[in-house]
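Here's a structure for you.
Removed from the display is one protein chain of the complex; every other protein chain stays in position.
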Amino acid sequence: MNAPAAGPVNRMDLMARFQEVRAQTERLCAPLAVDDYQVQSVLETSPPKWHLAHVSWFFETFLLKPFAPGYLPFHPRFEYLFNSYYETLGSFHPRAQRGLLSRPTVEEVYRYRAHVDEAMFTLMHAISQERWGDVAGRITLGLNHEQQHQELLLMDIKHNFAMNPLRPAYQEKLAAAAESITPLRWIEREGGIAEIGHDGGGFAFDNETPRHDVLLRDHALASRPVTNGEYLEFIESGGYGDAMYWLADGWAAVRENGWCAPLYWEKHDGHWWHMTLAGFLPLNRAEPVCHVSFYEADAYARWAGKRLPREEELETMLAKQRVEGNFVESGLLHPSPATSPADGQWYGTVWEWTRSAYSPYPGFQPLAGSLGEYNGKFMANQMVLRGGCCATPRSHMRASYRNFFYPHDRWPFTGIRLAADR
Amino acid sequence: MNAPAAGPVNRMDLMARFQEVRAQTERLCAPLAVDDYQVQSVLETSPPKWHLAHVSWFFETFLLKPFAPGYLPFHPRFEYLFNSYYETLGSFHPRAQRGLLSRPTVEEVYRYRAHVDEAMFTLMHAISQERWGDVAGRITLGLNHEQQHQELLLMDIKHNFAMNPLRPAYQEKLAAAAESITPLRWIEREGGIAEIGHDGGGFAFDNETPRHDVLLRDHALASRPVTNGEYLEFIESGGYGDAMYWLADGWAAVRENGWCAPLYWEKHDGHWWHMTLAGFLPLNRAEPVCHVSFYEADAYARWAGKRLPREEELETMLAKQRVEGNFVESGLLHPSPATSPADGQWYGTVWEWTRSAYSPYPGFQPLAGSLGEYNGKFMANQMVLRGGCCATPRSHMRASYRNFFYPHDRWPFTGIRLAADR
Amino acid sequence: MNAPAAGPVNRMDLMARFQEVRAQTERLCAPLAVDDYQVQSVLETSPPKWHLAHVSWFFETFLLKPFAPGYLPFHPRFEYLFNSYYETLGSFHPRAQRGLLSRPTVEEVYRYRAHVDEAMFTLMHAISQERWGDVAGRITLGLNHEQQHQELLLMDIKHNFAMNPLRPAYQEKLAAAAESITPLRWIEREGGIAEIGHDGGGFAFDNETPRHDVLLRDHALASRPVTNGEYLEFIESGGYGDAMYWLADGWAAVRENGWCAPLYWEKHDGHWWHMTLAGFLPLNRAEPVCHVSFYEADAYARWAGKRLPREEELETMLAKQRVEGNFVESGLLHPSPATSPADGQWYGTVWEWTRSAYSPYPGFQPLAGSLGEYNGKFMANQMVLRGGCCATPRSHMRASYRNFFYPHDRWPFTGIRLAADR
Partner (left out) sequence: MNAPAAGPVNRMDLMARFQEVRAQTERLCAPLAVDDYQVQSVLETSPPKWHLAHVSWFFETFLLKPFAPGYLPFHPRFEYLFNSYYETLGSFHPRAQRGLLSRPTVEEVYRYRAHVDEAMFTLMHAISQERWGDVAGRITLGLNHEQQHQELLLMDIKHNFAMNPLRPAYQEKLAAAAESITPLRWIEREGGIAEIGHDGGGFAFDNETPRHDVLLRDHALASRPVTNGEYLEFIESGGYGDAMYWLADGWAAVRENGWCAPLYWEKHDGHWWHMTLAGFLPLNRAEPVCHVSFYEADAYARWAGKRLPREEELETMLAKQRVEGNFVESGLLHPSPATSPADGQWYGTVWEWTRSAYSPYPGFQPLAGSLGEYNGKFMANQMVLRGGCCATPRSHMRASYRNFFYPHDRWPFTGIRLAADR
């Protein structure tokens, strides 16, 4: 049995952090019209309104109902409407119908948030010291959960806006980055036994535990992610038309969906454009390629005569870097070119696909109770990604962080870092 | 070649009517939150925002662009976004994606309407007398078109609200009607040659023309539509479980969709409830049954040992009645019981399914040009309905009016009137 | 209540006819390998083995079980396996899985046929004179039923062979017909009241009754069906690419299915070929066009400035012709060119699509009991075709015969005769 741990946390600090994370979610929604909160442009995405309510439902369900005596839920049906996938809590609104809910209105959802926030502050003040550990652990989980949804919010808004023939922009166009491409170097790394997994300091999700030994082999990692310009060579050499580069399921995806470039790319009059959160823009060849599926990442690597990294190769490298990079705080909301050969872009910029299937670590135990559904039940058919992206909050990231998506997913900010056997 | 005709129309009168119809559309939207304008709850329905824009697009496309020199469209992409199905005008936004458009916002759509209205008034003032006939004919068509969308707007809002577990109400709950059922009489009618189709006075759609002879046989028509109470007997006697009452395609629909009652009906603790525009209410057995498919109407008739009327039987009867009844002007927006044995409910209340496939009348010619796509191209696989419903504007209805839906459609206000051979 | 009627039938005559029809079914299968009996190439078709068994099931179910005391069914599960769609008889094997039944084997199915035949002859000998009328009526229905399946057998074999990249031939290649096209004349016909429907002499299906008056309008009928050459003009002028010729549902079918020519047509090196029961052959422009859907027939007619005939127009014309033409007895199994301007090809050659939805005649009563499911329940969403085709047995055809298919069906031998208003 396993409970979320946050380590010793000061009440005032946690309240400040609660305030900050909750406010940040709403800041991210500031550019939206009421109309924008409603849309679910494809099954994988959710309406902004739903994100806003669901993260509040998380606090209501896992903190207020069990720990705040006399807490009065904002609305009796919200436990049904805003449960995402916790089967052990009872039935929930079908994912495919999240976009069909015009009610509650956006205004009501903001009132729901305020209602939950108020009750949460009361709880944080009132809870006994004895139970503070448990409560602080869960609140920290809830805040990390909300940060994950902040990232999804941006990815989902981008998808919705990209589907719209009017091509709205979420934010102003940014100054264009230079197109000069930083040369790619290979970083040689020796094999041996190494440790990965959460080392116990600070918060981590259950799927990062337990820390354990792994056997690394000699290998090399690319000094930065693959760029749009490099990926264009793959396209132009016919990569999307030659089955020999593709996994069988990837080739099937290419043909069924007519993939011939990353998501959001379009060719007009011989020039490539793509959708960004700053609107529809010409492609910059120096930027890291983004919005590719695992299949595309894998095919590119095979075409290039390389392979994708294993998650333990990336984690041991990440563990040596400072957690810095193009995170959401940069305000770019877009992968930018490496600024120098020393800029490894290990953190932020793009989530990097690994060749590792998302599986339980040896000895893995999910959290107890319904919170055990948070991560463990998704350990099939998905691939691990590492390092965070330009929509990730910096405080949310660490070396042991395991993100996961289906191999066909393209709407997250996903990119490619190459590896090679030695 | 065929052009929409409105007969001699006074400019001031048409301007007043334009003003009135356009304002009525917006009045119908007054109870909506911004959030409600966005949703397409199922493929057949459209978001209110789309309806508001599409009817304006109609005037822009068929009046302002051809007749108003120098007219500047509100937005260059709206001709793509708000074309419903006019293939000869070019490609258009896929129907299935109408609910995914968060932009234009509701506020922009209202500005679009104002832009079009202003240009339309300018046109109505400025157009030469020579071209007035053409223009007046098209405007009249456009206003009738908008009235059709007023009705769809209400049907679509009802569907969206009914899909929402919060079960919002569009309007206040009305005073409950009595549950006493008016006895059903049979009106005997002799056969012979009769005329149907538009007789040339006032506006009609092209599908009501030409007026022509038909051969009627001796038959009888029920004095009022079938009630909820009568339909419940069909349900309770196992009608939905016995293939012998059903057309083959209807039986397939029953099984695939799990139909066991009209759309919007639910049984809770032994009592039937249904969704209405005034919210979720107990079923009133005296009200006409509504939201049944053609298949259900046909199965009910077979179970009752009767049949559905042919469209010519209804039209010749309607031609003898005054155009009065439970129309949208009643404000009920719901089928109400017949008030007396003399209240035939021939007009309004519920659209009555006929046994007539929607086919061209002998000698039918569609309107010239793209307007020819208005009605003619739908003359396959659909059934004719007659008489209007509680969401129809009274000024929109006439004896020769031919509505049409697919036999599986249930979201319109559709009901049943029985007929019998004699 | 309604029972199948055959009129006064002599026992010896009916036994001879029984013998002949049953033998003809097996003769049609003679060219098949055991392997060919098994395949269901698309949902609409059935494996030859299934046809062979189902028509025997019909006699077992409607004659032997009710009328032959002590009849022992060949196999207890065949009543489940070979029921086509008679819901009132109980559940049945799903249509989509007919091709998955490797057992019973072909050899067992032939033994089943022999078993049924023997019991049928015993019944025909032994039944009392009192019950002979009923029995003879049902046997006559069963034989007409089997003749319908003979036609389906050929259509289904053709479809299966056409799907096979080896393009097998069912029969030897026939001598090529001349390519000279008989000029098309227009036969002018005056309107007025006429009678259609079965006149009571000999067998008819229930859907041809009752005979009743119809009101015809002045019109003209083409002197022969549309040829491949004429249809090619429609193709070459871009008919499949221009929505203005198409019903909305037809246009959707064109786009979803990528239709650009009749079924079985292929263009190789600038020349059109098509699949026939004699293998893959160059297209003969003089032959009547075949394997077109109602949508294509309707679009062609609109392109040509004409319309499709109504079923009453064709029936009153057919009633004046002798039942002669290119029927299955010709052995061609393919539509051949008209031999002279006097050869109207009214019967046989191709089933002619009409503009008439398949609806009940006024006063229609289906047969009593389960046999009532034979025709009546299909009276929605289908269109009437008239006159028979090159796969129809001549003895099966008459002026009042109403065939029906869905408007998208193309695998039957369906063609086009034009009509025009006058």
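Residue numbering begins at 1 within each chain, and the chains themselves are lettered A, B and C in the order written.
Criterion: a contact is a pair of C-beta atoms (placed from the backbone, for glycine too) under 8 Å apart; a residue touches a chain by one contact, two chains touch by 3 or more.
Given the structure is predicted, the values throughout are model-derived calculations rather than measurements.
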item	value
Neighbouring displayed chains - absent chain, whole complex	A, C
Among A:168, A:225 or A:250, residue touching the chain not depicted	A:250
Interface with the undisplayed chain - residues on chain C	33-41, 49, 75, 77, 80-81, 93, 97, 99-107, 160-161, 163-166, 168
Where the unshown chain meets chain A, residue by residue	85, 87-88, 193, 212-215, 217, 243-244, 246-251, 294-295, 298, 355-357, 359-360, 362-363, 372-373, 377-381, 407, 421
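Convention: only the chains that are shown with their structure count from here on.
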item	value
Contact graph of the chains (line, ring, star, complete, other)	line
Distance between the centres, which are taken as Cα means, of chain C and chain B, whole angstrom	38
Inter-chain centre distance, chain A versus chain B - centres from mean C-alpha coordinates, in Å	46
Shared-contact residues (touching 2 or more other chains) in chain C	none
